[in-house]
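Following this message is one structure expressed as structure tokens.
Excluded from the complex is one protein chain; the other protein chains are retained at their positions.
Letters A and B name the chains as they come in the text, with residue numbers starting at 1 for each one.
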Amino acid sequence: MARYLIGRIAQFVIVIGGALLITFLALHLVADPAILGLPVGTPQEAVDAFNEKHGFNDDLLTQFGRFLGDAVRGDFGDSLWLGGDALGHVFDRLPATLMLTVPAVLGGGLLGVTLGSISARRPESGLANGLNVFSYSVISIAEFWLAIMLVLVFAVNITWLPTAGYDPKPQVMILPILVLSLRPFAQNFQLTQATMSAEYGKPYVLAARAKGLSEGQVARRHVLRNVAVPVVTLLLFELGRVFVGTAIIVEIVFAWPGIGRLAANALFQGDVFLVQAVVVVAALATASLNLLADLFYFAIDPRTRHLVGVKER
Amino acid sequence: MSGRLLGELYRRPIIVAAMTVVIALVASSILVPLISDLDASAPRLSKRLEAPSWAGGDGGLLGTDSLGRDLLLRIMLGMRTSFAVGAFAALMGAVVGTLVGLISGYFGGVVDAVLMRLTDIELAFPGILLVMVLVRALDRGVIALVIVLGSISWMLYARVVRSAVLTLRTTELVTATTGLGATTPRILFVHVLPNVAAAAVSLMAVTFAAMMLAEASLSFIGFGVQPPDISLGSILSSGRDYLSTSWWISTFSGLFLLLGVLSTNLIGSWLQRVTDPLSIHTGS
Partner (left out) sequence: MTEPLLEVRNLQIAFRSRRNARPVVPVEEVGFDIAPGERVGLVGESGSGKSLTALAVMGLIHRVGGELGPETSIKLGGDELLAKNERAMRWIRGGRIAMIFQDPLSSLNPVLKIGRQVVEALELHRPDLEAREMKDVAIDLLDQVHLPRPDRLMDSHPHQLSGGMRQRVMIAIALAGNPELLIADEPTTALDVTIQAEVLDLLYELGEARKLAVLLITHDLSIIAGFTHRVLVMYGGRLVEQAATNDLYTEPRHPYTGLLLRSIPPLEQTEDRLIAITGSPPEPLERPDGCGFSPRCPFVRDPLCTTQRPPLVALDAATASTATSRATACLRVHEIDLSELAPEPASTSREARTTVDDDVLVEVVRLSKTFKVNGKGLIGHEMVAAVDEVSLEVKRGEVLGIVGESGSGKSTLARCMLHLIAPSGGKVRVEGEDLSALGPRALRRMRLQMQMIFQDPGSSLDPRMRVGRILTEPLRIHGLWGRPGYDEAALDDLLELVQLPSNSLDRFPHEFSGGQRQRIAIARALVARPALLVCDEPVSALDVSVRSSILNLLADLRDEFGLTMVFIAHDLSLVRFLCDRIGVMHQGRLVEIESAEELFSNPRHQHTRELLASQPVPDPVIEQERRDLRRRLAQSAE
């Protein structure tokens, strides 16, 4: 058990290190921070001074070592675009993003799980078929387009809701949360339905029925516990994905000042330090959620506690 | 096998419809720009923001944009970009990922360990942010987009093909073929690859759709295709400022995107179902 935990935490460190390395290489090797960050036509002396000031003239290994060392201490440098501590800007924007993503993923995801488990028990029903078609449409829809269409209908045409802007009130937050919740809903719906139908085909379900359990008892006591692992894993994964992925688009459309919009603007501005800070926070958040999912898996499935893997036969 | 596929199709009219839609979209995205005598880029200030002809305007079938350009023509060119980026990125991911998955699943060991860690990193790294960083670093453009999208999608193929190879390894096929005296490349490419190819091909349709969406999203926020190239995402974005007056710009470009992505997704999920490796082995 201790070995499993050590291995899993080592994996966490490797993943974060890998994320740092990729970001660093993209910004320093593939591109040139000075070209990204300084306006076109900046005199050469200014470029040299810029490179000198931030140590961009040192060799890459030294730079990466310094970057890692500073990152561990929470120092990502000062933002070129906004000035001030880069990490501080990220933390300032974090609550706004969380305010949208957490309710969206939990709400959408849990609704998906509930409807998915109902559909799995009645696979041929109209409800199941309708929800299936709906979930496919949702997965195929471009979120930014849906956001715009919702704005067009609710804010422009019937003016029930404001079009955009930051104001933590329900009528402002409802559209972005709705858009953000659709994909977690669809993914969880499909996964729950698929794993539950597969679970219902397993012999232990037949054995439970042969014991004399009612269908409700079979579902609650036996099937749901076995479905919990993949479903919770997906929920946490979706939370991580929505946190920075989908949120970028939705924050831009709704002019919501979260870290997604911050990341996009920092990239536009070529603000190397701010980009690095956002990426590291995002990677930390998603990797932690993945770690959490694995620990949950470890806690709920007894088989993982006695990892006995025999290679070959 | 093909007879079975046709039989399956017969029972699934919706898949036939999806295939028809995809073919029609591809064909018209190639043909409309060829037939049309309009210029997709040149402004026609006299025709700014004209509504579609059927809605009382003078903007042709789908209306015009803020520079008076024909929206039908631009949407078709945007579709072409979507299909091209989606196809090339999916193809690049499929070729690289299938090879890596084949090798990693068959040999295991170090290659496998490295691949699994890479995939973990990708999982911990929100795809779109990575793509934005890389596209920015490569200085935006269609080619950069294809390379970046392709280079993140190969891992998905690698994982799927790897697990298909591992499933195949639990059968006796590889042992039996080794026992006949076959060389490793022969086992890999003559016996294993054809049996896992179905998994990769069905995944291609699904990633193709995902790549189309990603291209449009990136172009929408300005990280994707740059003018003069046309993308559905950038058309949609340009329509945002005229939402209250000229709804057709954003509505139609998004609608066509939805049509393309939904159809490809339906085909992909159907392919995944019918080419399930288990159903091959039982032969039913």
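One rule holds in what follows: a residue touches a chain if its C-beta (ideal position, glycine included) is under 8 Å from a C-beta of that chain, and two chains touch if they have at least 3 such contacts.
None of these values were measured; they are calculated from a predicted model.
Peer 1: Of the residues B:Val96, B:Leu166 or B:Ala182, which one touches the chain left out of the display?
Peer 2: Checking the options B:Val96, B:Leu166 or B:Ala182, the one contacting the hidden chain is B:Ala182.
Peer 1: Identify the residues of chain B touching the omitted chain, counting contacts across the whole complex.
Peer 2: So the residues of chain B touching the unseen chain are 1, 11, 171-173, 175-183, 186, 191, 194-195, 280-284.
Peer 1: Hey, which chain A residues sit against the chain that's not shown?
Peer 2: On the chain A side, contact with the omitted chain comes from 3, 7, 202-204, 206-214, 221-222, 225-226, 300-303, 306-313.
Heads up, the rule we're going with is that only the chains that are shown with their structure count from here on.
Peer 1: Contact residues on chain B for chain A in the complex?
Peer 2: Against chain A, chain B makes touches at 117-118, 120-121, 123-130, 132-134, 136-139, 209, 213, 216-217, 220-223, 233, 236, 239-240, 243-244, 247, 250-251, 253-254, 257-258, 261-262, 265-266, 269.
Peer 1: Within their complex, state which residues of chain A touch chain B.
Peer 2: 11, 14-16, 18-19, 22-23, 26-27, 30-31, 36, 136-137, 139-146, 148-149, 151-152, 156, 237, 240-241, 243-246, 248-249, 252-253, 263-264, 267-268, 270, 275, 278-279, 282-283, 286-287, 290
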